[in-house]
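Only a single protein chain was left out; the remaining protein chains are all shown in position.
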Amino acid sequence: MNNLLWLIPVLPFAGFLILALAGKHLSRVWVALIGAGSVSLSAIIVPIIGIGFLSHPPATGNYSQTLWTWMQVGDFNPKITLFLDALSLVFVFVITFIGALIHIYSAGFMASDKDYSRFFACMNLFVFSMLLLVLADNLLLLYLGWEGVGLCSYLLIGFWYENPVNGYAARKAFIITRIGDTAMAIGLFVIFYQFGTLAIPDILTKAPVLWHQGASIATITALLLLAGGVGKSAQLPLQTWLPDAMAGPSPVSALIHAATMVTAGVYLISRMHIIFQLSPIAQMIVAVIGAATLFIAGFSALTQYDIKRVLAYSTISQIGYMFLALGVGAWAAAIFHFMIHAFFKALLFLAAGAVIEALHHEHNIFKMGGLKNKLPVIFWTFLIGSASLAALPLISAGFYSKDQILWYAWAAEGGNPLLWFIGLLGAFITAVYTTRMMILVFWGEAKTEIGHRPGKLMTVPLIVLAFFSLFAGFIELPHNFGHFRLFSDLLQQVLPETILKAGMNTELQFQILALLSTLGGIYLAYVFYYKQPQRIEKLKQSRFVMNLYLFWFSGWGFDKLYNTLIVKPIVFMANVNKNDVVDKLYQGVTFITIRLYQSLSFTQSGSLRWYIMGLVIGAIIILSMQIML
Amino acid sequence: MKSSIEIVMLLAGLLFVLGIAGVIIRKNIIFMLLSVEVMLNASGLAFVAAGSRWAQPDGQVMFIFILAMAAAEVSIGLALILQIYHQHKSLDIDKLKEMKG
Partner (left out) sequence: MILIYVIGILMGGGLLSLLLGQWNKNLPRWIALCTVLVGFIAFVFFWINQYHTINLRLTNTWMIDYRHDWIPSFGISFHLAIDGLSLLLLVLTFFLGILAVLCSWNDVKERVGFYYFNLLWILAGISGVFMAVDLFLFYFFWEVMLIPMYFLIGIWGSENRVYAAYKFFIFTQASGLLMLLAIIGLYFIHGRNTGVYTFNYFELLGTAIPPHIAFWLMLGFMIAFVVKLPIVPFHTWLPDAHSEAPTAGSLILAGLLLKTGAYGILRFVLPLFPEAAHDLAPWAMLFGVIGIIYGAILSYSQTDLKRLIAYTSVSHMGFVILGIFAFNELALQGVVMQLVTHAISTGALFIMAGMLKERLHTRNINHMGGLWTQMPQMGAIGMLFAMASLGLPGLGNFIAEFLILLGAFKANVLLTIMATIGLVFSAIYSLRIVQKVFLGPSERSDYISDFSFREIVVMAALTLSIVWLGLYPQPVINTVKLMVNKLAHIFPPENKNVQQENYQEIPLSTHKYLVKK
């Protein structure tokens, strides 16, 4: 069965080719069938291969399939090789499964859009690139997928291209991630000269042999790769593009900017985990970046009024949790949170998209309200998604994944109380802003009339995702809670087990604290936004609170900072030098030539007597020189 | 004999300078042409004097050559002057500046 592996990425690619070349001539039904069908077929093949792979695991624990040699120059011979192990299996499963659901949803959501086939072509290309990214056997092929998803993200953020704001958001996303990618490319150069190869399995086996623990070259390499991950995963300091990326259609935000592409950084770090393990400093930096991001983004999410921007900041914040987990060495926990997050965040975005469409493209949560009874399916699925995001104890999947990370943030070898505390604070904030969003959208009185109700194509994926957001958490239960470890056992083949500090075996009090912080957050939002909304008004009168609010609202001023420090000087320089200062040099040469010729031509007066005068004076000078010398 | 050649040479030089001065000072092209003739003859005088001083025929040969050349020059020069007068209705050299710059 394994040799069908190539079909998984090729099917969406074929879909892309058909739609790109012949999309104009196909009817909408065929476009939807090809677009959603190709990804769904991949999603069907994945479990087949997955079951085969798990029931008869290869001796090496992985399976690779070489399609052709990309190029061969001297020792440099990257191949087009697909590589499947437990880690990539999890990612492939999430990408194809959620991808297929979102494609089906899009068939309904985009039904009235004039560029139906372009949308599906780009989506298919995205799924293809993302699959290539996680299935790549060498870093160059991974880089192909990496840039490919960037391109698709650009194309889809700017999907409604008539509005220049969307184009700006798209370019911002591409260029900021490109900064990270550039650092990553330099990382690839370093890796190639250190190991003589870019093949990931070879690098991972050679690294511990060639580098000793804590080597500075390991730190440099790890940091360069991290820069790539930070850009793609919208972590500090390159997080500013993701909130703007919400300009794209909601299914795009769900698939690319929540479930899959933005977690590419998580994939990269866990894929190259051996290099990170060799450098405790780099790993510490990963954890600190994660903690700082989840903290900053959480507060920003609290202040947004655009429903998609709330979700965008919450995505940044949740990926921060994954980075925190990676940084403290809780590899499996990070991947587990990735999977659960993909389910509930895709659900939230899709449900938000349905709400926005129902309310005539209204994004402002303060203009929504009272939708609880009007859109029951959306309400219940959104509620489940929110519960999972807020990590509602015991019943939601988000609780199990986030609780694990919080526990490891203290208890794992790389963890410390400060990281744990920030994580706990983040969980509290998450509960606050999730509840705030929930209350403002679904409770209270209706402020906008409902236009268009979602059809079956849109509600079925929501229900499926809601099911997973509730129950997917049960495949991995805490130590003191049945200790059921299906997921981490699976990843054990690839990722090292999380090592706990000595004497850390009482998880219970941490769970209670996490539980309290979540419930506290929910209660706080309940009080402020439902029970006594006048308290908010009171708070707004304080100048300090208002300034803080605006500061958080603008994403802690990062956009402004980058604009004044980097963007404006470069644009200014470029515009000042529009006519090329070097050309002035050559214009100077022509100027001098013209001046010289003008001054010499002055002597050519045309007056014959001046010429004779010159002749005579010249003769006299020569003669007198003859006599004198 | 020695002193006489010097006097003749002085005379030739004087005539030459007079010719040059005429070319430079006069505005009328005909007078300029005449002054050029004076200069030519001054040099011819110098050749003759030098030829008799060293008893060589070359000086007189050169004089005859200059004579022939002067004749040709005058004929061409006068023809040109006639043409110029036809075109510009003037013989003032300062008004005929056309080749400026």
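Going in written order, the chains are labelled A and B, and every chain counts its residues from 1.
One rule holds for everything that comes next: a residue touches a chain if its C-beta (ideal position, glycine included) is under 8 Å from a C-beta of that chain, and two chains touch if they have at least 3 such contacts.
Here the structure is a predicted model, which means the values were calculated and not measured.
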Contact set of the excluded chain (shown chains only): A
Of A:G35, A:G148, A:P249 or A:G473, which residue touches the hidden chain? A:G148
The one residue from A:V10, A:L33, A:I175 or A:I612 touching the chain left out of view is A:I175
Which listed residue, A:Q509, A:N575, A:S599 or A:Q626, touches the chain dropped from view? A:N575
So which bits of chain A touch the chain we can't see? 20, 24, 68-74, 76, 80, 118, 140, 143-144, 146-148, 151, 154-155, 158, 161-164, 167, 170-171, 174-175, 178-179, 181-182, 185-186, 188-190, 192-193, 570-571, 573-575, 577-578, 580, 582-583, 585-586
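As a convention for this text, only the chains that are shown with their structure count from here on.
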In whole angstrom, the CA-centroid distance of chain A from chain B equals 97
Using the touch definition up top, name the residues of chain A that touch chain B in the complex. 601-602, 604-609, 612-613, 616
What residues of chain B sit close enough to touch chain A in their complex? 20, 23-24, 32, 93-94, 97-101
